[in-house]
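What follows is one structure encoded as structure tokens, with my remarks underneath.
Excluded from the complex is one protein chain; the other protein chains are retained at their positions.
After this line comes subunit A, so read on.
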Amino acid sequence: MSRFKGFGTLFGIELKLNVRDMNMVVFAIAMPLVVLAVLGIVYDTDPAFEGAGYSFVEQSFGAVASIAICAAGAMGLPLAVADYRERKVFKRMKATPASPALILGVSLAIYALYAAVSLALLWAVATLAFGVQMRGSWPAFLGGWLLTLAGMLSIGLVVGGLARTSKQASIIASILYFPMLVFSGATLPFEIMPPAVQQVAGVMPLSQGIQLMKSAFLGAPPDVAAVPLAVLAAVAVACTAVAVRFFRWE
């Protein structure tokens, strides 16, 4: 238990520092709400297509919920990790009874919290303003959400843990973040993209996560989830293994 001593205090202070920084408040909390609002205003309660049993906004809910996950895993976490290494915060922790892993765990918890808060706010707005209903199963949707979060945070650990400098981490993060945000269907609905773009973009882990959440939300037959499930689980396991093996504390 003493291994986690100080977790609560660190979590409180680090969260405050993170909110003060505002980046995640904008990209993980405000931006998904703006995207949802735009979709809601444009499509209101229109069905996803002629004769669909669900609305366009319902079809997009999983995608919008992935925006915060993308911001956390592809941007927030890698930058925070690289920054703490460069500032020698990890090194200082090494000369205390805690370990650098404690503050890394605190960071992971904070980014997971952003994603969870974003999901809760999105749900509240979607049901109250746009009449969105869960068409599939909550446990399946939340399971897909968790797996997407795990996959993206593990990618963030690899980027942050292996980048040599903060500068390098921020370049890699941008290369990951912006294409995933635009082409995986998180902001622009996947359905309106040309088939060629869909095929290329479909490879990205975030696209897989969105497919998983979407099919769970709409109650699609479970076999649709098989490929995304396998891809995301593989990404999460492989990236976590790489991060654990090659993580650079200094």
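Worth a mention:
We adopt the following convention: contacts are C-beta pairs under 8 Å (C-beta built on N, C-alpha and C of every residue); 3 or more make two chains touch, one makes a residue touch a chain; residues count from 1.
We adopt the following convention: contacts and distances are computed from a predicted model.
Remark: of the listed names "ABC-type multidrug transport system, ATPase component", "(2Fe-2S)-binding protein", "CidA/LrgA family holin-like protein" or "histidine kinase", the one matching the undisplayed chain in UniProt is "ABC-type multidrug transport system, ATPase component". Residues of subunit A in touch with the missing chain: 2-3, 5-6, 8-10, 13-14, 16-17, 20-21, 83-84, 87-89, 91-92, 94-99, 102.
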